[in-house]
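A selection of the complex's chains, in situ.
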Amino acid sequence: GNDDDETTTLRVGEVTRSIFYAPQYVALSQGFFEDEGLDVELTTTWGGDKTMTTLLADGIDIALVGSETSIYVYQQGADDPVINFAQLTQTDGSFLVSREAIGSFDWEMLKGSTFLGQRKGGMPQMAGEFALKKHGIDPHNDMELIQNIEFANIASAFASGTGDFVQLFEPTATVFEKEGTGHVIASFGIESGHLPYTVYMSKSSFITENNDSIQKYTNAIHRAQKWVETSSIGEIKDAIKPYFEDIDEEIIEIVIDRYRVQGSYAADPIVDVDEWNNLLDVMIEAGELEERASHDILVDNSFAENAIKSLE
Amino acid sequence: MKLNGITHVYVSEQQALLAIENIDLTIKPGEFVSFVGPSGCGKTTILSILAGLIKPSQGSVSIFNNVISGPSNRTGYMLQHDYLFPWRTILNNAIIGLEIMKKLDPATKSHTKYLLNEMGLSDTLDLYPDQLSGGMRQRVALVRTLATQPDIFLLDEPFSALDFQTKLRLEDLVFETLREHSKTAILVTHDISEAVAMSDRIVILNRKPGRIHKIIEIPNSLRSLLPFEAREEKDFRRLFHEIWRELENIEQKGDEFEA
Amino acid sequence: MSLKHKDSDPNTLVKKIRLNFTKKQIREKRLVIVIQMIILFFFIGLWEIAGRLRWIDVLLFSYPSKIMNLLYSKLMDGSLLPHIGTTLFETVIGFILGTLCGTLLAILIWSSKILEKILDPFLVVLNSMPKIALGPLFIVGLGAGYLSIIAMTLAITVIITALVVLNSFKEIDSNYIKVVKIFGANKRETFMKVILPASIPTIVSTLKVNVGLAWIGSIVGEFLVSQQGLGYLIIYGFQVFNFTLVMGSLFIIAIFATLMYQAVAYIELKLNK
């Protein structure tokens, strides 16, 4: 336990820098962490693998990354499992973008097309294929699936002429739409349903030893979630702008709006059992999971519940 | 072969250096002329100009009344070291001149083999240069020059890298070969005895810039002898000392000049 | 060491000395190999024990027997060989092309003094540029396939090859060039008869550096775009948090890179014999 006047430093690693994580930047810029007596050092550890590696190697205390990585780690037999304690986003964050403008979209149109998907083993790929299968499309037989390109280069590949359809994150999807390079026709976030998509997690041992700090951290996050829910798009944009200097303000607003409308930002930090099971389904469907990892073991909702209570 | 007032200036970004100045000389066919002089007086420069490798800054060289403008088939130039190509066999080294002049045919090739044989190198045709001793390599370089059958030989300290015995033996060999085919030869050397023993005329060069200091005629008594024999003559001693003194004079003048 | 007593027959002496020397040589060689084995086994053993006893985080570091098991099972089910084949193919092609193009570029630049002066600053900039950052441009330009990976390998090897080879062209003793000039050789003949053969050793020793660079190129290329190959296995291994797979792939890369290096060293030895 820490005294209330003392500030505790927490090292946080985010998997990437994205408007998808708007509440986190809100918490930082609005001083919610400071109010809790926390000093948060944010590092971008590009990619889920590197983020999780850094967490396991004690390079950071808390990781913001997809829950699937904690399952992979558990599956490999971790002695000190990584525990999910606060959810930040609850849907997939990618969109289906087509090269040609399509009046009324039907998933059947994907059949026989060339589809530029995300790389194997990652959450975007699993969620994407899950959505396709839900619509009766076998991604490996009904279309030509290209999934050999690294995350950061998929957009370039599509822009330079590869594929009829592509699975893209923001802000690229909006930029493409604005430039006429592509057209957003569906959201994988909506299709995949609720998932523990990006979640704060930490090593079990760290949580045990730093109960207090984790609680404070979750409190600040939840406060930011509420703030995002109730503020205007413009206010949110102004709050996160320092973290996205190189994106047009207009695009930031469109993206925030799009994510908020489809309910990507989690309303509270709780990782529901249903959401968890949905994630397991997606992973099993993708063939990346050997046995179901129990919600009891890898999720600790107690901090989230306390945070909700304290805000009420 | 006629040298008309040859002057050469080496220019580089840092400086311009007057290497040789106003060299006038006529060399008769079949004559053997040596150049001696202190280091850096421009001997190699003169040979390079005669070979057509360098264009003189002023003046011209004519061979059989034709002004030269580049390397000529009639001139053979033997460099100071052997510079055999290590990746070619002895035979292939010897025929490289023929190859480049596009004169390689069975006749010239067998002639080259004959020359190598004459030099006692018949066993080495398929060996590589690094398997030969220094003296053998020098002989191969000589054959390389002979193979294209030039009329004029330019020899730049051809024996300086050899040990004493080999050197004397090769001197005799070269001397005989040239006399036999009555070729013209121009020899550059640091070794006064070599110059006296081999030449018909010796040109002593002054240093910085190289100018003709004196030309010494070798008496017939020495000319006709093989170099090794010539060394035994009284005239040889006399000439040796004459040239030695001239060179000492030049050196001292040079030293004063520099100081 | 000096021997104490006088040996009357020099041949016996020479033989004895030779024998002593050979014995010492063999003893030394054995010692070296033994120490190497000890180091290797100590390292592997320590790693194995540390892994099994959980002194290190097995998740991150895996351990040798686990890695070997994985590789063995992947080898048996036939899923490993295609990956090795793909990467080897890309590396070898990129390596050969890089050396070839670099040498050709060097020849081009050598052919004209003024061209050399003009290109010099551009080459310096290109050379000091981290080519890895250009990867995405290849994907845009060449599509998401082998071509991009090979282009990456090429980009990494070609400029440095050109610079080293050009340098070797320029360092050739000008007297060798004189030898052929005297016979009236033109620029092309000079190049074919002197410059090129004289530079072969340098070109071959550049190959040795290029082996390493070609592997970097193909692995990084596979990081960017691929669905097969050892680089892909590494990145996939990271993705699904299977560090045993990562270590196994690194192990295979080390083996093949070493083999390739030794092959080039062998060629070098043959040429310098």
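Letters are used for the chains, namely A, B and C, taken in the order the chains are written, and counting of residues starts over at 1 for each.
Criterion: a contact is a pair of C-beta atoms (placed from the backbone, for glycine too) under 8 Å apart; a residue touches a chain by one contact, two chains touch by 3 or more.
Because the structure is a prediction, the values reported are computed rather than measured.
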Assembly formula [one copy per chain kind displayed, counts for the whole file]: A x1, B x2, C x2
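One rule holds for everything that comes next: only the chains that are shown with their structure count from here on.
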Graph class of chain-chain contacts, one of line, ring, star, complete, other: line
Highest-count interface - the chain pair sharing the most C-beta contacts: A-C
Distance from subunit C to subunit B - Cα centre to Cα centre, in angstrom: 48
Centroid distance [mean C-alpha coordinates] between subunit B and subunit A, Å: 84
Between subunit A and subunit C, centroid-to-centroid distance (C-alpha), Å: 41
Contacts with 2+ other chains: residues of subunit B: none
Residue list for subunit A, restricted to those that touch at least two other chains: none
Footprint of subunit C on subunit B - complex, ascending: 51, 53, 70-73, 75-77, 79, 81, 83, 85, 87-88, 96-97, 99-101, 144, 148
Residues of subunit C that touch subunit A when the two form their complex: 54, 57-60, 135-136, 139-141, 143-145, 223-227, 232, 235-236, 238-243
Contact footprint of subunit C on subunit A as seen in their complex: 47-50, 52-53, 56-57, 69, 72-73, 75-79, 119-122, 146-150, 152-153, 156-157, 159-160, 162, 288
